[in-house]
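In this view, the complex is presented without one of its protein chains, the others remaining in place.
A and B label the chains in the order they appear, each numbered from 1.
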Amino acid sequence: MSGKLSPGIIVILTLLAAFILAAAGADLLAHNDPLRQSLLMRLRPPGTFTATTSYPLGTDDLGRDLLARILYGARASLMVATLSVSVSLVVGTVVGLLAGWFRGWIEIVSMRLVDSVLSIPAILLAILTVAVLGPGFLTLVLVLGLTRWPRYTRVAYAQTLQVVTLPYIRAAEMAGCGPVRILLRHVLPNIAGPLIVVATSEFGLMILFEAGLSFLGLGVQPPYPSWGSIMAAGRQYVQRAWWLTVFPGVALFVLVLCVNLFGDWLRDSLDPRSLSR
Amino acid sequence: MIRHFAGRVGQAIVATSGVLTIVFFIMRLSGDPTLLLVPEGASAQQIAELRHALGFDRPLLVQYVAYLSDLAHLDLGQSVVQRASVAGIVAERIPYTMMLAAGALLVALGIGIPAGIVMAVWRGSIMERALAGFVLTGQSLPTFWSGILLILLFGVALGWLPSSGADSLQSLVMPSIALGALTMSTFARMTRIAVLDELSRDYVMAARARGLSLRTAVLRHVLRNASIPVVTIAALEVGNLLAGAVIVETVFAWPGIGQLAIQSIAARDFLVVQAIVLFVSTVYIGMNLLADIAYAVIDPRIRLER
Partner (left out) sequence: MRLLVLLFLVSMAVPAGAQPKEALTVDMPGDVATMDPHLQWDTESYTVYRNIFDNLVTRDGGGKIVPQVATGWRYSDETTIVFDLRTDIRFQDGSKLTPDDVAFSIRRIINPAFKSPQLSQFDQITSADVTGPAQVTLHTKTAYPVLMAQLVKLSIVPKAYVEKVGDQKFNQEPLGSGPYRLRTWQRGVQSVLDSVDNYWRGKLPFRTVTFRAVPDGPTRIADLRTGRADITRGLSPDDAESVKADKSLRLLPVATERVAYLFINTLATPTRDKRIRQAIAMAIDRDTIMASLQQGYARPVNIVLTPANFGYVADVPGWPYDPDGARALIKEAGAEGAVLSFITSPSYDRRLNEAVQQMLGDVGLKVDISVTDQPTFLRRRQGTPEDAGSLSQGRWSCACQDADGVIFPLFRSGSIWSKMNNPAFDVEVDAARIVLDPATRLEHYRRAFQVLREEVPGIGLFQDYAIYLARKELKWTPTANEAFFIMDMQWQP
C-alpha cells in the first residue's frame, strides 16, 4: 500500500472511528433512554433542561431524547450496512471465484444468474419482501445482501480469470494443491484489493438504502431508532421541530461522506494507477 | 453478433419471467386484499363471500395459471381497489415517472459531464478540488433528506417553487434535482476518469506535440472517445433512477408509478404491482441490452467475450 497518511485522511479516519464508537458505546454515551417517552416533553427544542436531565438535541414527538436516539440509530445504520455487505461480499466472491476457476457450466450458470439478479429492480423487490415477510432487521440484511452480490461476482470473476494465468498458480496446481487451497491461499489474496474497493463503495450505499427503507417505514421498526425513521416521523413537524430533520440528516450525510472519502483513499492506496484522485 | 444479442434477449425474457413469478408468489403468500376492502363490521361469512367473488380463494397455482393466460392475451387484469383496467391505471402514471427520470437525467448529464470534464482537464487546480467536493456531496446526500431540505428552502422559506404536486414545469425542478444528485456524481466521476484516460493516450500527446491546443484536442477527439463508457453508463443509470424515483415521488407527492407501487403494495392490489414490476423490469433489461449494444457497436475494438 502506498497511501500517505495526509492530515485529511486522519480526520476522516477519526470521524469514522467516532461513529463506530458512538454506535458501540451508545449505552454509555446516552444519558437518556432512547425509548423512554415523556408525553409532557414532546417536541422540545435543543438545549432543553429539566430538573433531572437535559436534552441537548431536543426531543421527538413522544418526548424521547433525540441525541440518544441518534446514537442508537448509528447502530442500526452501521450494523445493517456491515452485515449486508458481508453477506454480499462472501456470496459474490465465492460465486466469482468458482466461476473463474472452474469455467464450464459453472461459469455459464453463474453469469446468467448475475445478469438476472442485476436486472431485478432492487428497491421494489426490497419493498415487496419487507412488506410481506414483515419488516425487521434480519429481513433487511437478507434483502440488501442478496440483491447486491452480483457486483462483487463480476469483479471477483474478472480478477480470477487474470490471476489463474499467473505462473505460480500453475505451479501450485502441478504440485498437487487442491483447488480450494489454491483459491483460498493464492487467488483470494490477489483479488482482495478490488473487492475491498467495491465493498467500501457498497458500504456507503447500503447505509443510504437502510435509511431510505426506514424512511419508507420498511426498515428498522419502532420504537427502535433509525435515522431514516426519525426523519420520517419528523416530516410532519418539519417547520416546528426542525431538529428532527436536521440532526439525523447531518449525521447520515457526514457518515456516508466519510465512508466515501475513505473508499476513495483506499482505492488510491491499493492501486497507484487509479485515477480517482 | 446477432446470435449473441438474440441470446441476450432470450435471457432477458427468462429473467423477467423469473422476477414476475417471484413477485406473484411473494405477494400472495401473506394474504389478499379482501380484509382491506370490506367495512369494519363485516362478518366472516361476508368476507369469505367477497373473497370468493374476487377469486382469491382459488389455489395459488390456479391463480398463477389464470394470470399467465391473461398475460398471453395481453390482459393485465383489473385493479381490485379501483375496479378499473390495470393497464389504464399504470399507463396514466408512467408519463409522470418518465418526466421525472428525464428531468433527473438532464440534471445529471447537464451538471455531471461538464463537471467531469473540467475536473479532468484542470486537474490539480482549486476548481477541481471544489468540484470534487461538490460531486462527493451529491454522492453522499440521502435522497429523501435533500428532497425535504429543498422543499423547506425553495418551497416554504423562499416560496419560489411549488412544494408538491405535478401541476407545472416548475414542480419538476426540485424532484429532478433531488433524484439526479447521485447519478450526477456517478457521471462526473466516470467522465473524469474517461477524459483523463484519453488525455494520457499517445495520440493526444502527438497532437499536442504538433501544436494543437489542449482545448481543441479535448473538443475534437477526447470527448468523442470518452463518450463511449459514459453512454453505456447512462443506459444503466436509468435503472437506478427508476429505483430512486420511489423515494422522490413519496417525498414530493409526485403521482408516478413509484408512488403507485407503494400504495398498491400497501393495499395489496396485486395486479397493479405486478404490472409495475413488469414495466420496470422491462425497462431495466432493455437498458442493459442497450448498454451492451452501444458498448459493442460504438467501439468495435471491444471484444464481445467477457
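Throughout what follows, a residue touches a chain if its C-beta (ideal position, glycine included) is under 8 Å from a C-beta of that chain, and two chains touch if they have at least 3 such contacts.
Computed from a prediction, not measured in an experiment: that's the story for all the values here.
Across the entire complex, the residue among B:T137, B:S163, B:N225 or B:T282 in touch with the chain not shown is B:S163. Of the listed residues A:H31, A:R112, A:R181 or A:R240, the one in contact with the hidden chain in the full complex is A:R240. Against the chain not shown here, chain B presents residues 30-33, 35-44, 46-47, 49-50, 53-54, 81-85, 89, 92-93, 155-156, 159, 163-166, 253, 255, 259-260, 263, 266, 268. Within chain A, the residues in touch with the undisplayed chain are 37, 39-40, 42-43, 61-62, 131-132, 134-135, 217, 221-223, 235-240.
Quick note on the criterion: only the chains that are shown with their structure count from here on.
Only residues 111-112, 115-116, 118-125, 127-129, 131-133, 158, 204, 208, 211-212, 215-216, 228, 231, 235, 238-239, 242, 245, 249, 252-253, 256-257, 260-261, 275-276 of chain A touch chain B when the two sit together in their complex.
Within the complex, the chain B residues that touch chain A are 11-12, 14-16, 18-19, 22-23, 26-27, 29-30, 136-137, 139-145, 148-149, 152, 156, 189, 192-193, 196-197, 239, 242-244, 246-247, 250, 261-262, 265-266, 273, 276-277, 280-281, 284-285, 288, 306.
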